[in-house]
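Every protein chain of the complex appears in place save one, which is left out.
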Amino acid sequence: MRGHTERLAAPLSPEDQTVQSMPDVSPTKWHRAHVTWFFETFVLADNEAGFAPYQDQYWFLFNSYYEAVGPRYNRAERGVISRPGAHDVGRYRGNVDERFRTLVDGLDQGSLDKLAGTIELGFHHEQQHQELLLMDIKHVLSLNPLQPVYAGAPAERSEPDGLGWVDVEGGLVEIGHRDAGFSFDNELPPHQVWLEPFRMADRLVTNGEWLAFMADGGYRRPELWLSDGWAQVKTHGWAAPFYWIELDGVWFEHTLHGTFPVDPGLPVSHVSHYEADAYAAWAGKRLPTEAEWEHAVRSDDAQAEVAGNLADTETYHPRAAGPSTGRLRQVYGDCWEWTSSAYLPYPGFHPAAGAIGEYNGKFMSNQMVLRGGCALTPPGHARASYRNFFPPGARWALSGVRLADGGVRA
Amino acid sequence: MRGHTERLAAPLSPEDQTVQSMPDVSPTKWHRAHVTWFFETFVLADNEAGFAPYQDQYWFLFNSYYEAVGPRYNRAERGVISRPGAHDVGRYRGNVDERFRTLVDGLDQGSLDKLAGTIELGFHHEQQHQELLLMDIKHVLSLNPLQPVYAGAPAERSEPDGLGWVDVEGGLVEIGHRDAGFSFDNELPPHQVWLEPFRMADRLVTNGEWLAFMADGGYRRPELWLSDGWAQVKTHGWAAPFYWIELDGVWFEHTLHGTFPVDPGLPVSHVSHYEADAYAAWAGKRLPTEAEWEHAVRSDDAQAEVAGNLADTETYHPRAAGPSTGRLRQVYGDCWEWTSSAYLPYPGFHPAAGAIGEYNGKFMSNQMVLRGGCALTPPGHARASYRNFFPPGARWALSGVRLADGGVRA
Amino acid sequence: MRGHTERLAAPLSPEDQTVQSMPDVSPTKWHRAHVTWFFETFVLADNEAGFAPYQDQYWFLFNSYYEAVGPRYNRAERGVISRPGAHDVGRYRGNVDERFRTLVDGLDQGSLDKLAGTIELGFHHEQQHQELLLMDIKHVLSLNPLQPVYAGAPAERSEPDGLGWVDVEGGLVEIGHRDAGFSFDNELPPHQVWLEPFRMADRLVTNGEWLAFMADGGYRRPELWLSDGWAQVKTHGWAAPFYWIELDGVWFEHTLHGTFPVDPGLPVSHVSHYEADAYAAWAGKRLPTEAEWEHAVRSDDAQAEVAGNLADTETYHPRAAGPSTGRLRQVYGDCWEWTSSAYLPYPGFHPAAGAIGEYNGKFMSNQMVLRGGCALTPPGHARASYRNFFPPGARWALSGVRLADGGVRA
Partner (left out) sequence: MRGHTERLAAPLSPEDQTVQSMPDVSPTKWHRAHVTWFFETFVLADNEAGFAPYQDQYWFLFNSYYEAVGPRYNRAERGVISRPGAHDVGRYRGNVDERFRTLVDGLDQGSLDKLAGTIELGFHHEQQHQELLLMDIKHVLSLNPLQPVYAGAPAERSEPDGLGWVDVEGGLVEIGHRDAGFSFDNELPPHQVWLEPFRMADRLVTNGEWLAFMADGGYRRPELWLSDGWAQVKTHGWAAPFYWIELDGVWFEHTLHGTFPVDPGLPVSHVSHYEADAYAAWAGKRLPTEAEWEHAVRSDDAQAEVAGNLADTETYHPRAAGPSTGRLRQVYGDCWEWTSSAYLPYPGFHPAAGAIGEYNGKFMSNQMVLRGGCALTPPGHARASYRNFFPPGARWALSGVRLADGGVRA
């Protein structure tokens, strides 16, 4: 798992790994160091005999947002820090990996059991940053007039696939993580929710459908938009998804494998919650709630797909849906799916004690939940109860749209 | 009802009525004109024979946010408009009132029935602005070193009242407006929600309790705060509720009846959602969801209080709770109560067609729901299903805190 | 002189007198109070027996920028202060006037002589604010869609007058105030400057000439502009003088007497230093230095005009030049004239001791000198050595352009 991070960074030069293109983006070498700091702080610090930080200042530089760990370096200034360089970060990673192995080898089973939860959290944490590393470098490279390619080549141009609907029964259903495996604290506790019967689209909205929305004035009609969304359209001049560029009347899309004409058969991606909501209003439908999404996926036995989920390492991009099968398509490996649910605590949610408790709970404000997974999500990372979240205006994440309908008491 | 607006404005000079102290605040004379514009636009325009606007530019100046009505004057610049003056606005009001009466007198019953919903909306709309007018002028006057008094005098200093808890049964309960009378569209449709059993505090949090929170480092401990809230604490230097000022170690509070030492027995007011949430974390409790709040109030037969609800025109300020009675106290006439619910559409919500549909729905983003009513709410305006809403950082509204507990599956 | 201030304010409602339309602008009632505060602070405070401020908070509210007098109210927030109202300010003025008269009547000749300089400064200070009051209310009213008129009516449309040039001999010339009458400290000391022979345009640049500059791409050609000026063109979208508005292909100008089609024969006004400089570059000429300006005016015996200078109280606007006479026209009563000189201390300049020393010296940074006077300047206020100054991007002052040429060693 640790090696996967390094493989993702391998195509990137020291200069690429240094840049922070906007406050939301972190430099590649910062990601590589921060996930290492996480193990050093939460695993080694309290358990290694005679622990001392690898480098005092790293303690400060690579803390992301844990107030309880101490003061930290200002997030928006990560691009100012040229040292440690990409190579120095590699040495830091090697050092912590070795100390980690030594520690674990020396633990008895009881101590190991006590530490297992934190170690497992560290692995899942690093997987989240593997996904972020790719989202972030996509943004960095997109701003370069030389149009650098990260890796891969485009898939063949796809044909649009038909859209079907899956009916889902409502009732008093259980939501939240309740299985044996790992989950983050924000998926807990499982709890009951009342749902009226509803329908879910069996695939994501496509680029071709989005072009029709644009052609119909989608970005020029305030009646389709939430007020905050319309303000962003006006302020930022939104007229298409984030990475789309119009050249001589043709829409192109920046991807990690280069800049190519928009493929109408692929799922639309890099749209904000506001755009997703406006599209749904235009289509006479709505976004699903996160409870509807989770219940629909569980009802569909689609969970089985999770195990086989793989980031698309050929194109690092969503794929076409393929022919309809009467079941939900594109659930995990294409685009994170905006829901209509605000990111709030489940009834009875309690963050963990100590600094680790800052992992999720304190962000439950001004964000919307996304469900599923995307083409950049590491293998095995996603699951039905997984709650991803971004502010409603965020566009640099690999986010897309699945429509819902119904859900009203007869 | 229209006369009440003018009575509220009566103590204010033309200069007072002109000032906009921050973008969220509107000048008094703007409120008086805008509610008049609402009747002119939505009642007279389509129904008056040979309709022409009273003044073409008023059409532009006094549109608040209705995109469908046409371009509108920039909200943050309302304080730049010295004319029409306070007296001119009075004439505008008189003109529209007279045309309104003439129109209504001349309508047959069928036409009147068709128009009744919009007229009723206009009345409730004006009541909302009566409350806003007072909240806004409170802010304007608070910034003046001369410490002007709007009206009234302080009540006698109160003794802290004991805090009790009311147990509420859960189950599959109905939420939303379902009675004969008026409601806004955002209270619809009524729908079912599953609630686990929970408890509600029988009164609001007091100033005295808030002083204890402050003394215990409430504004200095990041672990109590949502991340966005903590950022505001740091950015704005929050260290007490909005209108509190410390002088020589004593806390004073700016009110519409003057500046006085903080009374520990009164409900704390003018706190943001972030502060309410941090207080609840400190107290080991939580805020109620809006469904819990509504169900608790309905279970308690407290609705009966609504009819008798009156803004406190002696002090324009929350009052002490009085002795515990085993039922919910201070439900409508003291402080709007922050809930833990984001302001989102009810399942099946559809805004009305046309410009009127912009009234509520488009604001369902980045806001939190408040329930109840406050000391500035006009008589008869509030009800159990009423959904007020503000951004989580807003402090100039008359907002307070009621705690909840439980609500978890056994 | 004090009465003139009140006459200028008379056409303005209490609401008009309250508005601050941008940080550079002050409310009319603030001007009226501040000039009064100046007499109270610098004349009464140290000389009146048993002095006490009229109102403690006025001391704070109406201090403009004198650090030595104590803390002061934030300039950009003057529009937030509704009280004291316009009428209250009138009473403050009356009170100080009366105390002033009582004081002066009771002084012996020696004391009076000692105080005379400060009193005279107070009068000239109030005259400066009379001019500012008009510039500021022009801006306030310009933002109102109702297009309010301050006073007066337009003059008859003028015919363009021919442009002539006046040759001025150079040499070692004396600059600065050296006569018997009053001057501000920034006009001192008189000193010698070396000038090569040069030429001055005998009138101001006209609107008609400015239209030609615009038609020739004046606002679209970076090669004509200073870099900072071009940045402002781009940032603010400058495409014409400040108060010009294009309606259906015709340029209109907002004035204190209403909004009218631009008159090609009148001097262009409300242009920034950057625009003046770009215009001169386009015309193949340059702006004069302040030394050239002063020397040219003195050489021309034009000083005699000063005594007769009167603000144009018919139109509050620059007038046409009239036929060429071989001498300098439009020197004092039309537009302040941008020079190419930065506002810096004269050799040997020393500000006065104490708070009064803050009057001019501390502003000698990032500003350019303007010479002459304008249609809003009170009678008798201007003179050949007078140094007005504004930041190079300022446009709300009544500023215009006079070209110069030559000045290079043969």
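Some points to look at:
For reference, chains read A, B and C in written order, and residue numbers begin at 1 within each chain.
Here is the rule we go by: contacts are C-beta pairs under 8 Å (C-beta built on N, C-alpha and C of every residue); 3 or more make two chains touch, one makes a residue touch a chain.
All figures in this text were calculated on a predicted structure; none of them were measured in a lab.
When the full complex is examined, the chain removed from view is found to touch A, C.
Of A:A68, A:A116, A:L143 or A:L172, it is A:L143 that touches the chain left out of the display. Among C:P11, C:P189, C:G208 or C:G380, only C:P189 touches the chain that is left out of the view. When the whole complex is considered, the residue among C:E67, C:E98, C:D216 or C:E246 that touches the unshown chain is C:E67. Annotation: of C:F39, C:W225 or C:W293, C:W225 touches the absent chain (contact as defined above). Touching the chain that is not shown, out of A:L8, A:L44, A:I81 or A:V166: A:I81 (per the contact rule at the top). Listed here are the chain A residues that touch the chain not shown: 13-19, 21, 29, 55, 57, 60-61, 73, 77, 79-86, 140-141, 143-146, 148.
Interface with the hidden chain, as seen from chain C, comprises residues 65, 67-68, 172, 189, 191-194, 196, 222-223, 225-230, 274, 340-342, 344-345, 347-348, 357-358, 362-366, 392, 407-409.
To be clear about the criterion, only the chains that are shown with their structure count from here on.
Seen from the C-alpha centroid of chain C, the farthest chain centroid is that of A. Averaging C-alpha coordinates per chain places the centre of chain B 47 Å away from that of chain C. The centroid of the Cα atoms in chain A and the matching centroid in chain C are 59 Å apart.
With each centre defined as the average position of its C-alpha atoms, the distance from chain A to chain B rounds to 37 Å.
Looking at chain A, no residue sits in touch with two or more other chains.
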